[in-house]
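Here the complex is missing one protein chain, while the rest keep their positions.
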Amino acid sequence: MSKEVKLFLGPNHPGMHGNSSVHLYVEGDTVVRARLVPGFLHRGFEKLMERRGWMQNLALIPRICVPEPDINEAVYAMAVEVLSGTEVPERAQWIRMIILELARIASHLMALGGVGGSTGLYTISHWTLADRDRILDIFEKITGARIYHMYIVPGGVRKDLPEGIESEIVEFLDYIESRSDEFENLLLKNRIIRTRTEGLALLTREEALEIGVTGVGLRATGLPYDIRKSDPYAKYDSVVFDVPTATEGDAFARFTLKYYEMKQSIRILRQVIEKMPEGPVNAKISSGSALRWRVPEGTVYTHIESSRGEYGYFVVSDGGEKPYRINVRGASFPQGLYGVEKLLAGTRIEDVALWLTTMDFCPPEIDR
Amino acid sequence: MSNEHKAWERVANMLRSRSLWMLYYCTGCGAIELPPTMTSRFDMERLGIGPMATPRQADILLITGYLSTKTLRRVIYSYEQMQSPKYIVGFGSCTLNGGIYYDSYATINKLDLYVPVDLYLAGCMPRPEAIVSGFTALMSKIDKGEANGWKEYQEKNDWFKRNQIEALGEVYVHDEFHE
Amino acid sequence: MFMNIVITILSGIALLVVAFIFTVTLEGIARKIEARIQRRYGPPFWQNFIDIFKSLTKYSISHGFIFDFGILMALGGTIATVFFIPAGSLAVFPGIDNVFVVIYLLAIGLLGMAMSAVGSGNPNASIGIGRALAQMLGYELPFMIVILGVFFHHGTSSLSDLVSIQIAQGAYNVWLMPIGGVVAFVSLIGMLGKKPFDTFIAPAEIASGPLVEYSGKYLGMLMIQHAFATFIEIGLFVNLFLGGGRTLWEFLLKFLIVYFSIVIISATIPRFRVEQAIKFYWKWPLILSFVQVIIVVFVMGRR
């Protein structure tokens, strides 16, 4: 038997994003077999959600997925609105799109910084995270908190946008666009990054469909599948934007797509700010106090396009004050568990951390 | 203690407080506020605090938020591997009393029972400013020589060990690779 | 006779102190420069001193005799090499500080660290050491060829003589052999383990490679060894190609310029994989070094 070493890319590893462990069987420098062991961030979310009222869950929900908490609130709000049949006012839908697109830009900036972190190019991490902080300031002005906003509630949005926030968002968008050529020179045109990531984590179209990869991983293989286009929610059907795709399907294609998607989000935000009508911001959901609110009986699955792929909530209600069952479909569940087992064999040890970064791997979505 | 040992301790504490190395291990949801604290905007490095890859080289172990039982085992491994003037900083209310996950079957409620905690930071995910001010408080605490969590862990070791076994069943999982 | 022994000892100690203090402050300033590139302030420039002395105050854990002995061998080998680097007017062994002695003693230092890292039993450390030695093959080859060209041209391999020749001639070796200078500079980046070639201390992949199991005092000693190793490698390059320096301050100024240019280059470049690093060295730098040697031997001839 050749000398096969067992290695932990364990929970306590600088290359690991978040907190889960990849068990590697290594021969020399290449990985022979790999297996993901999740569960380090498991808090039994779905069980806790069954013990809290519909509106009490709002405090719990954004805490599932840390890099991008707003998608949870949006999906939960949409699911409850479908079940209870409440009509969301026009302006609230536009505001939701602002929050979701800003969260997408922030998450993409963090992902690009992550690429720098695993290849040693710390300068790009510092730049992207500094710019992401400006988005968090805008969030702080809109919702009062940096990360967990609890801003999108069933029936619309908690309160209207503060005065003059639109001009600040536009100023931020101009700032990001002015920085884009520096990002491109440092990251996309960097020859060593190109040689390090070309051919890494190659994903053919059949493999992507078989694994159930969604989001940038799927679009990197050429399929223009984006939930904002195929199953539009909020006001995405009345906004013009296109879905960038690539054909190589490797790590380099994926994070360049993330970069171009960020540009598309900027384009969406500009249109949203022009087209946003005036009007009420949230609909009256229940006669009595919101804590005693009873959602009519029913089952629904709603999903949106998060920065990592399809993110969905499966909500079952039995007409009571508390949800009967909520199941969270994280975008990195299939590509994290099955993707690691199927595709990580054959890569070198140096590239495992880079593989996980570009494969959009977010452990809390697996453990919930 | 003889007074030259005390003088040496004072110098050592002054050095230890100026250069703290943080273990690069995000155990909970608060870890998302560490990148902004380490990078350009809040820049923890100007205080001499920087991330270190291995427990051997680290001084601080951050428990950022809730702690599931599986992570508690790895936290105990890492804490025991760290070299001894070591400090633990607990983020948010989840380390004090279970926080928002008080009724969860997978997360512990009171961190103090399992590992000695030197500093708690307020905030359900403390903001970067809170983290930086917390670290400066920790630095002054170390400077005054009061941050002796690691001595407490050595003296009351069996008490900590009993709590750990009680909560986790067994701390050292045998077939980590579940062959 | 007794007097020059005392002078040698005193100048040796002075060189050690200068090397340590100068290199560690330089590393602190380099951290500040890299921070400025990353749009932040960065630590005070004496932060590296505090880091070293803080690690020396911590408790540490040993992994057996090989682990301890390797560290002492590394530190001793590197300190012994520092004596053979003339720093401007401060040359400890003026006549006999030969480049081959420096190369040999440097190898002792690196092998000592390799031995102790593998002795620590951590798989990350052995992978890191494997990469370090493989990369050493990469940058050692073109560097050696170019140096042999310099010796052939000047007829001597003693550092202080080379320095005095260049000063007397007024023309540094960099102007005489520009290609050789470039190749030596590139392999210097590899020798220092700066960014494009720091695969063996890569934190994101193998958790800071060989330094995985070092804690407390061992880590302090290794940081001191790293400071001296930086002084040796850059001092070698400055003496061979930039003509050492009449006074100590001129040498330190050149040292500073070379070091900061490496830091700025390495701040905006990611890391190579190991086989890419070796392929890189054995492609262009090797070809250029052959071209340089051919020019020196056939065109320039002996001086």
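General remarks:
Just so it is clear, A, B and C label the chains in written order, and each chain counts residues from 1 on its own.
Keep in mind that, in the parts below, a residue touches a chain if its C-beta (ideal position, glycine included) is under 8 Å from a C-beta of that chain, and two chains touch if they have at least 3 such contacts.
The criterion applied here is as follows: contacts and distances are computed from a predicted model.
Missing from the rendering is one chain, named in UniProt as "NADH-quinone oxidoreductase subunit C" (options: "Succinate--CoA ligase [ADP-forming] subunit beta", "Dihydroorotate dehydrogenase", "Peptide ABC transporter permease" or "NADH-quinone oxidoreductase subunit C").
In the full complex, the chain left out of view touches A, B. Only one residue in the set A:Gly39, A:Pro67 or A:Gly114 touches the chain that does not appear here, and it is A:Gly39.
Check B:Gly98, B:Pro126 or B:Gly149 against the missing chain and you find that the one touching it is B:Gly98.
From the options A:Arg91, A:His108 or A:His303, the residue with contact to the chain not on display is A:His303. By the touch definition given at the top, chain A reaches the unshown chain through residues 38-39, 42, 44, 46-48, 51, 82, 209-212, 214, 223, 225, 227, 230-232, 298-301, 303, 310, 312, 314, 316, 324-325, 327, 329, 333-334, 337-338, 366-367. The set of chain B residues touching the chain not shown comprises 69-70, 73, 96-98, 102-110, 112-113, 166-170, 173, 178.
Assume only the chains that are shown with their structure count from here on.
If you average the Cα atoms of chain A and of chain B, the two centres end up 29 Å apart.
Chain centres here are Cα means. That of chain B falls 36 Å from that of chain C. Contact of a single residue of chain C with at least two other chains is seen at positions 38-40, 203, 207.
Those residues of chain A in touch with two or more other chains are numbered 13-14, 126-127, 130. Residue ranges of chain C in contact with chain B, taken from their complex: 31, 35, 38-44, 47, 50-51, 53-55, 57-61, 203, 207-208, 211-216, 219. Remark: chain B residues 23-29, 31-33, 35-36, 39-41, 51, 53, 55, 66, 68, 70-71, 74, 77-78, 100-101, 103-107, 124-125, 127, 176-178 touch chain A in the complex. Listing the residues of chain A that touch chain C in their complex gives 5, 7, 13-15, 29, 116-123, 126-127, 130, 186, 190, 192-193, 195-196, 348-354.
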